[in-house]
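Missing here is one protein chain; the remaining ones are kept as they sit in the complex.
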Amino acid sequence: MTEKKTNRRDFLFTATYAVGAVGVGATIWPMIDQMNPDASVKALASTEVDVSAVNPGKTITVLWRGKPIFIRRRTQDEIAEARSVKLEDLKHPEKDEDRAANPEWLVMLGVCTHLGCVPLDQKGEYNGWFCPCHGSHYDISGRIRKGPAPTNMEIPKYEFVNANTIKIG
Amino acid sequence: MKNFFKIFSFIILFSGLSLSTQAAEKVEYLKTDWSFKGPFGKFDRAALQRGYQVYTEVCSSCHSMKYLSYRNLAEKGGPEFSIEQAKAIAASFEVKDGPNSDGDMFTRPGRLSDKFVMPYDNVQAAQAANGGAYPPDMSVLVKARGGGVDYIYSLLQGYEDPPAGVTLDDGVYYNKYMYGNKIKMANQLSDGLVEYSDGTTASVEQMSKDVTTFLMWSAEPHLESRHQMGFKAIVYLIILTILVYFSMKRIWSRIETEV
Partner (left out) sequence: MSDHEYTPKSKFGKWFNDRLPLLTLANHLTDYPTPKNLNYWWTFGGILTFCLITQIVTGLVLAMHYIAHADMAFDSVEHIMRDVNYGWLIRYIHANGASMFFLAVYIHIFRSLFYGSYKAPREIIWIIGIIIYLLMMAAAFLGYVLPWGQMSFWGATVITNLFSAIPLVGEGIVTWLWGGYSVDNPTLTRFFTLHYLIPFLILGLVVLHIWALHVPGNNNPVGIDIKKPSKDTVPFHPYIVIKDGFALLMFMIVFAFFVFYTPNILGHADNYIEANPLVTPAHIVPEWYLLPFYAILRSVPDKLLGVVAMLSAILILAALPWLDTSKIRSAVFRPLYRQFYWILVADVLILGYVGAMPAEGLYLLVARVATAYYFLHFLVILPVLGWKEKTLPIPLSITEPILGGSPNLATAKNKESLNK
């Protein structure tokens, strides 16, 4: 067998393997992608909440994308408390002004950043939230103060459609 | 190899046979050229948009389309209204939602994620309003009828005076393409019934074609990507088959037996 012939054979087999591998990959992708959120789930991106009935010092919980959203109407005392905390005391430094553009309303994803449990309202050492799963304490701005959670509770994208309606997402 | 082509042609023949048995009891339907037929077929966007108009202005007072959402109107491969247009369309419908915190149901303007609003609350209400006949949901209607698009297209234009000897009860109409020729839906289309915003003349034929195209899309919303992917897949398979064929020849040449 000549040198040239061997090369041609190698090329043919390599090409066959390569083209075959591309096909296998292209076939596997739909089987993986089908587990991603489908079109109807993606479409449910926003929800509107009427907050006219929430009194100061109260929290309501609404469902958004399958997760709880805490909407708290804070009292003046609570706002003052949240704004007075020094950034260097925080594990995850964030100003309350950045978390609550309208200081009266705190809109926050009610999911502990440790392992995803839902913290309890008005519990814990900082008068905010307390996660019963592994003991994370959050303050009245939803910032982590003590316990295993690494970051503050997340603020979703939201806006006031009018004085009484918040659109989340 | 000869033997192989025998098998292959057998499979083709068989497939052909199974197709022809399906076609056995066919009525001669009206013919028109559908843009979505064939391996490269695509929907005519303008026809889909006009078809949606016919559906909303004519059909939707009785026929639901419960599997469609307003967002579908803006999706690729469909009528492709702009997002703003689709939002405006959705907002023009009153959607029932709730219960609210007081436990009451309420209505609000539709959103993209909402399903098409149904004309009746349930099948019984639909029957009561239509003399006992349930106007079928139209989401997959094209696939649920043997003749498919040709049947729907023909049916819409198939109203005639009954031939001598055929008596019709009240609320029953004669249609030459309907199974058994008796249909409980009156002729809905007449020339100029809708006013197309793109200036197309709204003849009965045109409206039938447009709304049938729309129904084909609603039954098979991924038809375009299916056709495109199919073309790629088959071209790919042919290339790989040729490569494997020559590899096979090369390998079997080691033992001098014909493959």
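Just so it is clear, A and B label the chains in written order, and each chain counts residues from 1 on its own.
Rule of thumb we're sticking to: contacts are C-beta pairs under 8 Å (C-beta built on N, C-alpha and C of every residue); 3 or more make two chains touch, one makes a residue touch a chain.
Small disclaimer: the values here were computed from a predicted structure and weren't measured.
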Task: Using the touch definition up top, pick the residue from B:I83, B:L168 or B:I238 that touches the left-out chain.
output: B:I238
- prompt: Of A:Q34, A:S84 or A:N162, which one is in contact with the hidden chain?
  reply: A:Q34
Message: Which parts of chain B face the unshown chain closely enough to count as touching?
response: 3-4, 7-8, 10-12, 14-15, 18-19, 21-22, 24, 39, 67, 72, 136, 139-140, 143-146, 148, 179, 219, 221-222, 226-227, 229-231, 233-234, 237-238, 240-241, 244-245, 247-248, 251-252, 255, 257, 259
Task: Could you list which residues of chain A touch the chain missing from the display?
output: 30-31, 33-36, 38-41
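Assume only the chains that are shown with their structure count from here on.
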- prompt: What residues of chain A sit close enough to touch chain B in their complex?
  reply: 9, 12-13, 15-16, 19-20, 22-23, 26, 39-40, 43-45, 50, 53
Chain B - residues contacting chain A, complex: 69, 71, 75, 100-101, 112-113, 236-237, 239-240, 243-244, 246-247, 250
